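Only one protein chain is missing; all other protein chains are in place.
Right after this comes chain A.
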Amino acid sequence: MSLEQFKTRVLPVKDKLYRFALRFLKDEDDARDVVQEVLIKVWNKRDGMNQLENMEAWCMRITRNVSLDRLKSKHSKYTDPMREGFDVSGGENETPYRAAEMSDMMKNIGSFIEALPEKQRQVIQLRDVEGYSYKEISDILEIDMNQVKVNLFRARKAVKESLLNINAYGLG
């Protein structure tokens, strides 16, 4: 794969990779580092890439693995129970700019999705934000299709219920 191909085929995926990494790491700088690492890895393996049926899903999978590795190494360096236990909403790095841009409802939804179990959160991210097919999601997360569907179903159901609750009682 030439540099030109890399620029046209791989680089445009970077934002998806970045958002996906951000879901795991909840830190913009870390996510940025991860995406950079992933892209370099992809470049190093560029010779075998033409045989891949779905390059984008492959990149996403690498992103997931690198993010998980990073989480693990971070975890062993210092455990921060406060952050882990209580920080379910603040993970999205709410800069004033972002906060103003989002309505309260959307913020509530955001924090609710943050609080979903890990698998459901990832599936929702991949399907409803990024628009991947079930097959692609199962490739990325390395779980089978039924698992994807079950997780998505649960996640959407939980989101729906929370929406109705917010609506009925006016609180999230």
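The rule we apply is simple: a contact is a pair of C-beta atoms (placed from the backbone, for glycine too) under 8 Å apart; a residue touches a chain by one contact, two chains touch by 3 or more; residues count from 1.
Convention: contacts and distances are computed from a predicted model.
Asker: Select, from "Alpha/beta hydrolase", "YciI family protein", "ATP-binding cassette domain-containing protein" or "Pyruvate ferredoxin oxidoreductase", the UniProt-recorded name of the complex's unshown chain.
Answerer: "Pyruvate ferredoxin oxidoreductase"
Asker: Residue by residue, what part of chain A touches the chain that was omitted?
Answerer: Where chain A meets the chain not shown: residues 3, 6-7, 11, 14-15, 18-19, 22, 32, 35-36, 39-40, 43-44, 98, 101-103, 105-106, 109-110, 113, 125, 127-131, 133, 149, 152-153, 156-157, 159-160, 163-164, 166-167.
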